[in-house]
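Note that one protein chain is taken out, while the other chains of the complex remain in position.
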Amino acid sequence: MFEELRERVVAANLGLVEAGLVVLTFGNASAAERTAGVMAIKPSGVRYDELRPEDIPVLDIASGELVEGARRPSSDTPTHLVLYRAFASVGGVVHTHSPFATAWAQAQRELPCLGTTHADHFHGPVPVTRQLTPAEIDGDYEERTGAVILETFAKRRLEPLAVPAALVASHGPFAWGVTVEDAVENAVALEAVAASAYRSVVLAAELDAIPPELLEKHFARKHGETAYYGQPA
Amino acid sequence: MFEELRERVVAANLGLVEAGLVVLTFGNASAAERTAGVMAIKPSGVRYDELRPEDIPVLDIASGELVEGARRPSSDTPTHLVLYRAFASVGGVVHTHSPFATAWAQAQRELPCLGTTHADHFHGPVPVTRQLTPAEIDGDYEERTGAVILETFAKRRLEPLAVPAALVASHGPFAWGVTVEDAVENAVALEAVAASAYRSVVLAAELDAIPPELLEKHFARKHGETAYYGQPA
Amino acid sequence: MFEELRERVVAANLGLVEAGLVVLTFGNASAAERTAGVMAIKPSGVRYDELRPEDIPVLDIASGELVEGARRPSSDTPTHLVLYRAFASVGGVVHTHSPFATAWAQAQRELPCLGTTHADHFHGPVPVTRQLTPAEIDGDYEERTGAVILETFAKRRLEPLAVPAALVASHGPFAWGVTVEDAVENAVALEAVAASAYRSVVLAAELDAIPPELLEKHFARKHGETAYYGQPA
Partner (left out) sequence: MFEELRERVVAANLGLVEAGLVVLTFGNASAAERTAGVMAIKPSGVRYDELRPEDIPVLDIASGELVEGARRPSSDTPTHLVLYRAFASVGGVVHTHSPFATAWAQAQRELPCLGTTHADHFHGPVPVTRQLTPAEIDGDYEERTGAVILETFAKRRLEPLAVPAALVASHGPFAWGVTVEDAVENAVALEAVAASAYRSVVLAAELDAIPPELLEKHFARKHGETAYYGQPA
């Protein structure tokens, strides 16, 4: 069961390697099947070149119980589960330590919208979370990592599909999308945008965000009812 | 019809991927056939590894009407058309979000001529446009993007083949050439020059442009009647 | 004899090339076999693509004498030997001139723990040694390079497997592990962490280390009795 789901999870994880977003066993991608109420995720600490569909654990989203698979799921699984529970429109989640996005997360700076590449994918700055408290870290750490992303989105009234990524302070990026393939694409776009923004602020330290009209225009070109980017469905 | 033109457009778009100038579906290359008054361009949102000559839309340059092909052309098509209409000597146009050129565009700094690599390809600084106004963004946005490049070239009295590229503020680079192959080469050179200039200003913040004699010498080595670079035709 | 050990040393050295940590003949990896009291190391100045198991010299750790192999061992062999003698738990040592770790070593700055990627691998900052004195350099230089690493670890009361790397001032990184495969992994992680930290301090010059709770949490996820990262043994 869930064979196609597991194959897509393998492909998505390999996509992170091909895009240069992960080294060693850093990072993980998961995909949900909402009708069955499950998600499939990379097993913990397994090398990317050894991933096989039958190794991919499948978990019940509501309970977090293992439904299929003998391997232990990624240690970041509780973070993925929190995001799937809260973001009903999300079907795929990706976590990486990609170089430039991680640099912004470590610097505890939100990623400002400095250009149209950013606006094509993210409707405004990609937020950075607050630091977790010692109590949150000592407790159910990975679950709290998800919770602090939700808190950040609630405080800023952000829509998860309008800004499909967050930077966890002192940690790194999470990205998501309607499908896991979209989530990988958003993780790739996030890293490209983080790299250009890094170099832009080196060239012009006091750079403002792009005008709101330009942000709206580019985001609307690709998203929503007025989108005219891409081929008609 | 226009089979060779479409094949060249496919090859040029793949050349952008090979040179590391684009990821995902960012960027696009087009080629004109001036005798027929048409140009062929990447279809919108199609993955580079799925591009086939028969998918390449061909448009009338004067009217912007689709002449051949079932796919929707790149959303940046109106920008390309404006450039082809104004720059009669140009036969190919390339748009990328290449990392370092985009950083300069986002920083809204023109790319200064800091070395002979630059002077080999661009006869002076590569200009950055002004920001578009809200009215320009809300109206015919992509057409206005082309227009603001023309405005920049007119104000500075630049020849399009002497400075075959521009940085659109908060967006990214456009490059062009007599052929689409030249346009790709200029986009590759622009990115290399943008990277070296970035690192040069980090090492020496108040760096001046190279002496005018050195600029003239290098540009003239490769361009115009006194050129002695390359093999005799 | 020691055929498997030599094959692992070849594979580990090639792993440094594949990970982009070395160019030309820079760098070297060695592996110990503690029951026999020997270690095997890259021969000096041999190209990576010409390494064969039979070329790998095997040396007695206590005496430093050549046990097997006709090739001259790496000029850095005395540094490796000092580390094996002092760090009984270490079974592999790697030396590279990887770009970002070398930049921190040359800048004579310790590598601060700015994120969880760092904490996953290194239990606190990766220390930088003091400069060697002229007498140390003129004498048994490579042996003193090992000694200054030991001195740094002794002064700071560091455990070699808790912080499995050091930056030698004006030189570059050494990394180690229980096996040579672990040592390569730590060298890869060190370079990734050095790159993100470099960009983090560019974005936020006065950045503090991550909270101690977060450091403990991440290190303990992967190391020691409470580890829950990876698959059960």
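What to note about this one:
By letter and in written order, the chains are A, B and C; residue numbering begins at 1 in each of them.
The working rule: a residue touches a chain if its C-beta (ideal position, glycine included) is under 8 Å from a C-beta of that chain, and two chains touch if they have at least 3 such contacts.
Predicted model only: the values in this text are computed from it and were never measured.
Looking at the complete complex, one finds that the omitted chain is in touch with B, C.
Listed by residue number, the positions of subunit B touching the unshown chain are 19, 114-117, 185, 188-189, 192, 195-197, 199-204, 207, 210-211, 213-214, 217, 221, 228-232. Within the entire complex, the positions of subunit C that touch the omitted partner chain are 23-26, 43-46, 71-72, 75, 97, 99-100, 102-109, 131-132, 134, 137-138, 141, 170-172, 198, 201-202.
Basically, only the chains that are shown with their structure count from here on.
Taking each chain's centre as the average of its CA atoms, subunit A and subunit B sit 32 Å apart.
In this assembly, the C-alpha centroid of subunit B lies 46 Å from the C-alpha centroid of subunit C. Those residues of subunit B in touch with two or more other chains do not exist in this structure.
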